[in-house]
Every structure is written in C-alpha cells, then in structure tokens.
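To start, the structure under review is shown below, and the notes come after it.
Note that one protein chain of the assembly has been removed; the remaining protein chains are unaltered in position.
Coming up: subunit A.
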Amino acid sequence: MQASRARLFKEYKEVQREKSADPDIQLVCDDSNIFKWTALIKGPSETPYEGGVFQLAFAVPEQYPLQPPQVRFLTKIFHPNVHFKTGEICLDILKNAWSPAWTLQSVCRAIIALMAHPEPDSPLNCDSGNLLRSGDIRGFQSMARMYTRLAAMPKKG
C-alpha cells in the first residue's frame, strides 16, 4: 500500500541524480521522514524577487501522488497569491487541477512561474493584489523588492 513511499523514493533518486540540472531549485528531503521536504528556490530574474532565495516547506500526504502535497513559503514574500502571514500558496495545480504526474520538482517549477506571473484576480494577499489591479506596478514592485531584501537575501555585515 505504500505507493507513496515508492514514488517519493524514486523522486529522491531523481533529485540526487539531476542535482545540477536545474540550478534554480534545490530540493532536500528530511533526514528522518520522507514525507517532509524543503526546497530552496531562486527568485526569477527580471522580477522584484530577483536575487532572493526562498524556502518552501512540503508536507506530502499518504495518498500522494493522488493527492497534491501541501506547500507553503517559509520565507516571507509579498505576492498576490501567497498569504502574507502563513505563506500558504493559491495555485490551481495544488488544488483541483492537480494531476498525479506532477512531481515535487515540477511543483517547484510551477511556483517559480507563479512568482513571475502573479494572478491578481484571485488574491490571498489583498493589498498586493489591489496594487496590481489598480495598475500601480511601481508600488507593487517596490513593496515586493523591499520584502525580498528584508527576508530573502543574506544580511550584509
């Protein structure tokens, strides 16, 4: 019955083998629990998140891959589709559009894509969504950049 374990084990091997394949994503499995993963992703270039490194936490359910993993940001981020306090992510593939063919690696890629292309019409962070919707791109970018500097970049000195 441990299909999830077998599948995660295969993903683990895949990640080890292709460590250098995607330099933007670093996926690490918890030492003692294969259902807990963390990832470090780089903010995509030409976005206010550029230069930041964001930490994600994965909680994989027993029914994986039939049920999607629960993913949230551990690093604070100012983004319309990420809850500012809890780091919860609003992304269709993590909810009803989930398909068992997604892997943890491809979920990370989808999250990077979401960072580059926010969906202000279904916001979890209303302030951020409202800035974008009202057309205040500059305001949004400076807020997002400020939080990237504060939370996602190594402190100087």
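Operating definition for what follows: a residue touches a chain if its C-beta (ideal position, glycine included) is under 8 Å from a C-beta of that chain, and two chains touch if they have at least 3 such contacts; residues count from 1.
Everything below uses one rule, namely that contacts and distances are computed from a predicted model.
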| item | value |
| --- | --- |
| Missing subunit (named according to UniProt) among the choices "Elongin-C", "Ribosomal RNA-processing protein 43", "RBR-type E3 ubiquitin transferase" or "RING-type domain-containing protein" | "RBR-type E3 ubiquitin transferase" |
| Absent-chain contact - pick from A:Arg7, A:Lys36, A:Arg72 or A:Arg149 | A:Arg7 |
| Residue numbers in subunit A that touch the chain omitted from display | 3, 6-7, 9-10, 63, 65-67, 96, 99-102, 106 |
